[in-house]
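Omission of a single protein chain aside, the complex is shown with its protein chains in their original locations.
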Amino acid sequence: MSRKFMINSHESGITAQLKGRRRGFTAIATVGIAASLVLAGCSSGSDDASSGGDNPLTGSTATNMQGKSLTLGYSRIGGWPPSAAPEAMFPAFQAYAKENYGYDVDLTFAEAPFGELFQKIAPTLAAGSQEFNIMIVDSQWLGALAEPGWIVPADKIYDLNPELDIEPFSSLVASTYQVYPDGSGQRWGFPQMPDTQGVFLRLDMLEDPANQAAFEAEYGKPLPTTYEEYEEIMMDDFVEIVAFFNDQDNGMYGTALQYSKDYDFFSCAYYPFAYSRGGEIWNPDTNQIYGVLNSDVNAAAMEEFVGLKKYQPASFATQGIGEVVDLFTTSQAFSAFQWLAIGKFMIAPELEGKVLAIPLPKFEGPDGKPKIVGAMGGQPWVVNSFNDDDHMRVSVDFLKWWYLPETQDSFILENGGLPWSKEGLNNETYLNSAPYVRPFKYMLEEGRSVDFWHVPEYAQMLAVQQEAWNGYAAGTVSSAADALEYTAAKQQEILFNSGRSEEPPPEGTASLTLQ
Amino acid sequence: MTEAVIKSKQPELIQGKTGKSAPRKAKSRFSSNTLWSGGLLVPVLLFFILMNVVPTIWMLGLSFYDYTLTSAKGMEFIGFDNYTRLLNDGPIQLAISRTFLFMVLAVILQTLLGALIGFLFWRADRMPGRRLALTLLFTPMVLAPLSSGLFWRLLLDPVFGLINYFISSLGFEPVNFLTNPDWAFTTVLLVDTWMWTPFMALMTLAALGSVPKAELEAAQVDNLSMWQRLIHVIIPYAKFIIVLGILLRTIDVFKTMDLVYLMTNGGPGDRTELIAVGLYRLAFQSFNLGYSSALAVLLLFIAIALTSIYLFVLNLRARKELKDQS
Partner (left out) sequence: MTTPDGTSSADLPSVRLGEASQRDRRWTLASLFSWVVALIFFAPIAWIAMSAFKTTGQILSVPPLFIFQPTLENFTEMFQDPKIPKFFFNSVLLSVGSVLIAIAVSFLAAYSFSRFKPPGTDFLMFLLLSTRFVPAAAFVIPFFQLFGILNFRNTYVGLIIFYVMFSVPFSVWILKGFIDGVSQRFDETGLVNGASRAHVIFRVVLPQVKPGLVAAFVFNIIFVWNEFLFNFQLGGTDTNSIPVALFTALYQGGAVNWTYVSALGTAYVLPLAVLIYFFQKYLLVGMTFGTVRGEV
């Protein structure tokens, strides 16, 4: 019996390469030229919708879509329930379109997690594709979508359909989901799901008389148990409560926040600690970051934020939205700092009636008064500017349907959605529909939340700070000041290189690393 | 005589011989042969040009432009600026050196472990259910790296993960494999080792199989110790295939991306940021097409260099075999 092993060798070597080079180069050059010709010939542009009587941006009329049948493509954030709701609610739109405009419409969608959805849709838009006619996107992407002309200016649609222009509850709605560039008043997005931050607490633990007695004995003051008490609570007082319930030996952590490197998880969880104490992340007028972000206030805030790790699992540095949901719903954490939009999933069936949702606790502001400035979350709808006329009509029809009172009822009361209009947030039925609506409204008041940059460079800038800040949380970066210094320099470099800021980064920024 | 057969040079030898014995046929078929040789290549060439040459040229071209997909600025020709920027880019250089470190450690670890396991299975060539056992052993390497990253995230979870359950039941403190900066890099290394040690075991088995039976039997007759057999009989024959395995792993480790992206996302901080992940971020988070293309070109050159080494070793062996035969 013999075993045979064969080695197929191949002469490669320099000589072979040299032999092939001449021929190869000619072929390569030919193909290259051909390819660039194709590229040049295909530069696409979308015609501006004519402002005539039958402008597709007006949506369908009773006749122009009669009998047609088409598919609406939408993109959504994977695993983010508010952006999945339109799919569940779609049959109602099908009926609406059939009844009012006489066409049949189906739905397709693509989804990807927060960090990757933009990676998914941007190439399609860059290719001029209408694969996604209408998109749920994160608010920070507005600039990246608007600048290359990939999305239809919302103002154009509002002009033709004034009924869509609903009065928002506060200016935060427009500044977060609609306007780009910041402060310009030009609108690009339509609010889909508004979102602010809050804290979820275990009401059953708060209401346990044994706990109340023990707390009073330990801290010499009563344990707050009602929403009203918590609405005005200071962070220091709140941390005492967290410490009180922190019982790690019995598998109960005091709280859970997000420190993950993924997407904007660390950043958004950290921002309130900085904002509320008067910290700033940039100067939006001059686009200056270096010298603004790397401040003592911000460093102290980051130390405080990361310092809360002692009430959390040792693996806190990988906690993202999902990990926090898991900790809270499996009764491993007494409290959790979380986006209120996900309230429906924080209150798992077995926790029904046992959860209190509150706004973020307050900090001592720069003027010494209690202050809270949270980070805005949430997503707008945007409309693809490469849509053909029919799909443009359907997209506008869809928006009209989406903002109908009965649609919003279904979104908010049955699908875990949140209202954002003045009328919606004064609607008692909505306010009482779930424990997280009231704190949401509180945080949406003027000045209580703020969104960060919307510039196209956001992803690059975000990646830098997520890496550095998560590094500080995990211990690969020695201090918060170092993490902020690095971030500020790198972000300044990004904005300087893109021509958005005239301020150059400090010497040697390019070769700077986190080590 | 060795049973490892080098094939590629043989057809030429044979052709040389037959060619001499029948020169007239070769002449009469000359044009038809050219036609056939070219014609058979057409489909592959078409694919190659469309899907390989064009994208490569494209990439090269982009690397000379300042071009960000999401910027209204459009494309601007900037010559070698992207490359000079690359030379000065701290995080990218750090990621490249980290990747090389990862490569060296992973390959050493996997080679040693793989050699041990391969040797074990070689000794156990009559084990019951060998085929099934080998299948179980090899499954990690056919698992999608993406699944692998996800699976390990669950297994290594400090709270409900299986691994930490064992660690704590042995009386140790649970380890934060993916968060602890002292552990994260090692953890990724170990998971990669879990996935790819079976490959080195496979190569070891192949290498051991290339040792002529007669030599082994002779060694047995001479009553050589296992150690002597290893040094004087096995390694001289086996080393070649093992070297090939080492090289293939080296090249492949350099590409590691899905696994890291899913398991640690390069974190904590930048501790597990390997260059393939960095490239992906540049291309798809920043959409900085020009700059990321420059990095891609650099990586292409590294890949070409590694491939050259691989083929050089293959040829070295082929030449030696030819010399031995003649």
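We call the chains A and B, going by the order they appear; numbering starts again at 1 in every chain.
Note that in this section a residue touches a chain if its C-beta (ideal position, glycine included) is under 8 Å from a C-beta of that chain, and two chains touch if they have at least 3 such contacts.
Everything numeric in this text was worked out from a predicted model, so none of it was measured.
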Residue, one of B:M127, B:A218, B:I235 or B:L316, that touches the chain absent here: B:M127
Missing-chain contacts mapped onto chain A: 1-13, 16-17, 19-21, 23-24, 35, 38-39, 42, 73, 78-81, 108-113, 116, 119-120, 123-124, 126-129, 131, 251, 321-323, 325-326, 329-330, 342, 344-345
Missing-partner contacts on chain B, residue numbers: 1-3, 5, 7-8, 10-12, 14-15, 18, 22, 25, 29, 32-34, 36-38, 40-41, 43-45, 47-48, 50-52, 54-56, 58-59, 62, 117, 120-121, 123-147, 150-155, 159-162, 165, 169, 194, 197-199, 202-203, 205-206, 209-210, 241, 244-245, 248, 251-252, 254-255, 257-258, 262, 275-276, 279-280, 283-284, 289, 292-293, 295-297, 299-300, 303-304, 306-308, 310-311, 314, 325
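We adopt the following convention: only the chains that are shown with their structure count from here on.
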Whole-Å gap separating chain A and chain B, where each centre is the average of the chain's CA atoms: 38
Of all residues in chain B, those that touch chain A in their complex: 3-9, 49, 53-54, 56-58, 61, 68-73, 85, 88-91, 93-94, 157-159, 174, 176, 178-181, 184, 206, 209-210, 213, 240-241, 244, 265-271, 273, 281, 284-288, 307-308, 311-312, 314-315, 317-318, 321
Parts of chain A lying in touch with chain B, wherever the complex brings them together: 1-13, 27-28, 31-32, 35-36, 115, 119, 122-123, 126, 143-145, 147-149, 260-262, 313-318, 332, 456-457, 459-460, 463, 467-468, 470-477, 498-499, 510-515
